[in-house]
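What you see is the complex with one protein chain gone and the rest in place.
Take a look at subunit A:
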Amino acid sequence: MENLIALLVAAPLLGAVVLLCGGRRLDRTGHWLGTLFALGSFVVGVVLFMDMLGRDADDRAMHQHLFSWIPVGGFQADVAFQLDQLSMTFVLLITGVGSLIHIYSIGYMEHDERRRRFFGYLNLFLAAMLILVIADNYLLLYVGWEGVGLASYLLIGFWQHKPSAATAAKKAFLVNRVGDMGLSIAIMLMFTTFGTFAFGDVLAATGETSEGKLTAIGLMLLLAACGKSAQVPLQSWLGDAMEGPTPVSALIHAATMVTAGVYLITRSGAIFNGAPDAQLAVVIVGAVTLLFGAIVGCAKDDIKKALAGSTMSQIGYMILAAGLGPIGYAFAIMHLVTHGFFKAGLFLGAGSVMHGMNDEVDMRKYGGLRKYMPVTFATFGLGYLAIIGFPGLSGFWSKDKIIEAAFAYDDGIRGWIFGGVALLGAGITAFYMTRVMLMTFFGEKRWQPDAEGHEPHPHESPKSMTIPMIVLAFGSVFAGGLFSLNESFVHWLEPVTSFEHPHPVISVPAITASTVVVLLIGVAIAWFMYGKRPVPVTAPRGSVLTRAARRDLLQDDFNHVVLVRGGEHLTRSLVYVDHTLVDGVVNGTAAGVGGLSGRLRKLQNGYARSYAVSMLGGTAVLVAATLLMRAV
């Protein structure tokens, strides 16, 4: 059974190679091939899952060693896989949601002449993401880590002829690279500390080194997680990433890739458990991001960007939970999975709306769409109820647990602060998601003919698109409850992540009650602002905060002034320095020594022939000298 693990990666990887190198003759079948490879990987995942369920909880991890990758002295990197409960959870999420999104894309990308390539990139993404979650060491994880970055780069910039898409793709890759520095340094630290970077060896030996080392490694891993999971301060790329086709936003920038940071921290649990300071940093990053994303999500009129803010915020919840240690890991992953369902569903719904609205993304130009696209409305609505944590639906179970765990961070002030932030976030989530819902599906229709006079004719999307949405809606409704039955999800992960029951500073029923109250307040405010009153087609000026939030709380402006402008000035002045100073000084020194500069100028004015002659002369002298030496 172990030998099947590599097949998980091999199927989509083969798909990517075939589709990308196959040329035009695959244009007509490429999308089916790509979907088949994705489904194949999913089937392998299910087979392995069944096998895993048949074994004892402590004996479920499987290993497959393929070959020695980089062996240099004490540095031994292997291409080897490890499939345990944590990896398995991801494998099913990635291949399952991934397959659905392949199917959805068949319809969504129908009119794109480069559809084959799109499916090739999607397959490439699946392969890389699977490497990321089943690698058995940090260096191989790094391959998947950057591999998904590449796939994300290619897919964000899929419509490369749009300069905004090309810029967004580059930005995403660069910001991620800053995070990757963290991963690189973490691996180097592991190597110098433990002499290895394989999960098993490192995580078993954390007790033998100092807390300082663990904190340093932990902080570097956090930096990596911030990049990939769009957490403050490296979150700026995610909003722009919405330039990619919507299925990409659903799969990569909502359900799977952006959660890689949560995986990394949870996987490295043993390191963080030994480094409370690093954990505090993780929790702070999570808390700040969950508010940041939520506030940005409130102000955006672009439906995809509002959802992107929401994604950031929800991953903030997961990161926060992962920073809480054994009381939070399982819930972080549980929220990750439920979020995978409802956020993918929401994005696919947004794509379906755009599909019917001539690719319009401005929610101020939607309105009343529930009548025109009932299936989209129903599935989007269920996703909406799930994400705001409506009692009984998936998000309720997973988010509520994170809020509880946050209140249990410690007995004192920290529990109150982070619990409070998580609770507040739930209220804001209810507000902005209700806003999206009302602006899109309720109220008066506000669409107008576009510049060329085409009036949108909103219509329901084809079956290939609605079926995946329906499947995801089922997940949005039932997954959370199913996972919480007898705490089955927690028990499933416990052998890998360990688990402790949280003891919050206030009682659990009180927390649940406040969550519901906060939720209702958020919904009510949104209804007063966007449901009761008509929505203006052009955005009002808004308060200072609204305007700042529309601009991603000015972070891009800061980046632009400090990094982009500053960097441009730096490189420009360096080019000048190199040309005049360095070149000049080196040439000048040479001139001082042997008058070379003058000769340089003189030689420059001659003809190639005269150099040839002088060179020939030089060679002759050299040969003569050698012969002479021999003769003497």
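Please note the rule applied: a contact is a pair of C-beta atoms (placed from the backbone, for glycine too) under 8 Å apart; a residue touches a chain by one contact, two chains touch by 3 or more; residues count from 1.
The rule is simple: contacts and distances are computed from a predicted model.
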item	value
Among "ATP synthase epsilon chain", "Cysteine desulfurase", "NADH-quinone oxidoreductase subunit M" or "(2Fe-2S)-binding protein", UniProt-listed name of the chain not shown	"NADH-quinone oxidoreductase subunit M"
Touch criterion as defined above, residue of A:G30, A:G45, A:G98 or A:G157 at the omitted chain	A:G157
Residue of A:F42, A:F90, A:F191 or A:F489 in touch with the missing chain, whole complex considered	A:F191
Sole residue of A:F118, A:Y142 or A:F390 that reaches the chain not shown, by the stated touch rule	A:Y142
Among A:E110, A:D450 or A:D583, residue touching the chain not depicted	A:D583
Residue touching the undisplayed chain, where the options are A:R177, A:K463, A:H491 or A:R565	A:R177
Touching residues on subunit A - with respect to the absent chain	20, 67-75, 79, 139, 142-143, 145-147, 150, 153, 157, 160-163, 165-167, 169-170, 173-174, 177-178, 180-181, 184-185, 187-189, 191-196, 205, 208-209, 213, 567, 570-572, 574-575, 578, 582-583, 585-587, 590, 593-594, 596, 599-600, 603-604, 606, 608, 611-612, 615, 618-619, 622, 626, 629-630, 632
